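Here the complex is missing a single protein chain, while all its other protein chains stay put.
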Amino acid sequence: MRTLFDIADEPSADNADVLYDAISRKLAEPSFRPRALFDRFRIEVLATTDDPLDDLAAHAALAADPGFGGRVLPTFRPDAYLDPDAAGFGERVRRLVETTGQATSFAGYLKALRERRAHFVAHGAVSADHGVLEPYTTDLDPAAAQDLFAHAIDHRLDARAAREFRGHMLFQMAKMSVDDGLVMTIHAGVRRNHHRPTFDAFGPDTGHDIPVRTDYTENLRPLLEAFGTAPGLHIVLFTVDETSFSREIAPLAGFYPSLYIGAPWWFLDAPDAILRFRSAVTETAGFYRSSGFIDDTRAFLSIPARHDVSRRMDASFLARLVVEGRISPPTARRIARDLVDAIPREVFKL
Amino acid sequence: MRTLFDIADEPSADNADVLYDAISRKLAEPSFRPRALFDRFRIEVLATTDDPLDDLAAHAALAADPGFGGRVLPTFRPDAYLDPDAAGFGERVRRLVETTGQATSFAGYLKALRERRAHFVAHGAVSADHGVLEPYTTDLDPAAAQDLFAHAIDHRLDARAAREFRGHMLFQMAKMSVDDGLVMTIHAGVRRNHHRPTFDAFGPDTGHDIPVRTDYTENLRPLLEAFGTAPGLHIVLFTVDETSFSREIAPLAGFYPSLYIGAPWWFLDAPDAILRFRSAVTETAGFYRSSGFIDDTRAFLSIPARHDVSRRMDASFLARLVVEGRISPPTARRIARDLVDAIPREVFKL
Partner (left out) sequence: MRTLFDIADEPSADNADVLYDAISRKLAEPSFRPRALFDRFRIEVLATTDDPLDDLAAHAALAADPGFGGRVLPTFRPDAYLDPDAAGFGERVRRLVETTGQATSFAGYLKALRERRAHFVAHGAVSADHGVLEPYTTDLDPAAAQDLFAHAIDHRLDARAAREFRGHMLFQMAKMSVDDGLVMTIHAGVRRNHHRPTFDAFGPDTGHDIPVRTDYTENLRPLLEAFGTAPGLHIVLFTVDETSFSREIAPLAGFYPSLYIGAPWWFLDAPDAILRFRSAVTETAGFYRSSGFIDDTRAFLSIPARHDVSRRMDASFLARLVVEGRISPPTARRIARDLVDAIPREVFKL
């Protein structure tokens, strides 16, 4: 409010109309057009998340636009194609496999996913984003996977089998990331659409996604045993269960070279929570196994403030370590810079 | 010790007898009679927890006593009537249903519970208090509920069925709260009577109730889907599993208008724990989705000290936010007052 709209007053019932009008006037100015803000915010890279069947024409058009020099990348987001419990799963997967010109089979499904990933890579994607309720992974034998797939597209999987299928597909996504280099981001542990009446009335993403306790150590083990030390693989783990930071995620990232600790996410991207995060992970995994700050906002105007908060809190954490004699000022300065530049650049292959 | 007994010395083996005698002398003074302390502590409302079959005659007598102007309310505490595993459950429920003059049936059982709640409301009760091991809820169909009930009163429920019954009855309690307006307090996650030999020798509440990990997001979902947005319903969640504050309880309270975050309870009502609580919930749910401080002490004399500690810690938390530039001093002052006055008054319908 202060930086973008020159509003210093605390919002209240008294000044609500005045503030609303002031904001509206600003938003109508040319300097508040998206491209102008993109420049003003000095954004180097912005990534969208996209449906695997998206032709990415908008991305191609923007990349080809001589009037826009920014880097806007697509991200492969296949959740709805990997979860047999997702509404419309069978139909969606059939459309996916059709793109290969093959009959609907598990082999065709894997082929189609690989080809769509290649399509995203060709349009500049650097990562594939995976939202799951639990980060369960498993490596099924091909016959079992084929069998689950056949039942899944006809909606004939019980809860246990659906879990096995999802676990196998998260495993397959890691395998494909080893091959095509897409950074694998996994954000787990949120019960989506907790309040069905609100979902029925207003749809998804309406404020009632609620975190649940999440176990990483056992769930990710099959994936990490197979690919955790694969050269070039980058996995970034995001959680909203902060108990896992010191107990599971930092120890895992301390061992597996492929695994990075995602920035504090969603309910945890606020000042106190950011300091708790740094305190929880740093003594086990240091700074260089974290992703550095990346922002997942849907609110374009919030980007500078969010980066600012993150930088201030990391600076505050580093300053404490300096005051306590635990790191030297030059080291703190180096880490502060790396957390917003070298580290996310390396982790996300930018 | 300092405020009530003028004792400034640290207790030790050396001064134990002196302190004991000093305290005994004070306790014998008229100014230490319960009513005198009630006035001196400036207590506005004090609530007891009472058996559903209690006739509340003592409450009626006190309310009718012209010599006492305080507000002392009963609270409906039906745990032992809702849990088939509670000792004497069948017999107790039979006595409950008898109050309706009907035969023992599930419909009669619900009717009796409704009538006893009305009896409590008529005697000034504002809340119904529910202590459960896990906050599991479920909405059974009437035939299934009737069937479980029939088996429950004859002690023929296995562990799974007993859990279903308890879950259904917590759901029913929410439904009744929607109807009669009693604030529903739920405190979950304590394994009562952990050490059976101590229980056998000395009975319950003898120091060996031990917390367990508690999940709220999935367990409360059926209840919240049905009643979470019901006008006028107030549910206050208390926990001794502090991991649930940032992960589950604050996000739930951030969405469901009926849900309030209970003050840090029992093992968590101490200075450091109170600050951890505020840090864990405030960035997601703010101050106005918490219950404000209420005290559940059994030690009458501890009431002023407990409120004092709570106020100091909330003030300390707010002062930090002011120093960090996150809220203004006037806002901090408003919140500090509201946490001990407007908020608990509204949450508990006082």
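For clarity, chains are labelled A and B in written order, and residue numbers in each chain start from 1.
By definition in this document, a residue touches a chain if its C-beta (ideal position, glycine included) is under 8 Å from a C-beta of that chain, and two chains touch if they have at least 3 such contacts.
All of these numbers come straight from a predicted model, not from anything done at the bench.
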Contact residue for the chain not shown (choose from B:L268, B:A285 or B:L318): B:L268
Touching residue (missing chain; options B:D83, B:E225, B:D241 or B:E283): B:D241
Touch with the omitted chain, as defined above, among B:R92, B:R114 or B:H195: B:H195
Residue touching the undisplayed chain, where the options are A:N15, A:Q102, A:T206 or A:T229: A:T229
Absent-chain contact - pick from A:T198, A:T243 or A:S310: A:T243
Absent-chain interface as seen on chain A, which is shown: 213, 215, 217-218, 221, 224-225, 228-229, 243, 246-248, 250-252, 254-256, 279, 282-284, 324, 326, 328, 331
For chain B, residues in touch with the removed chain: 10, 191, 194-198, 207-213, 240-243, 267-268, 270-273, 276
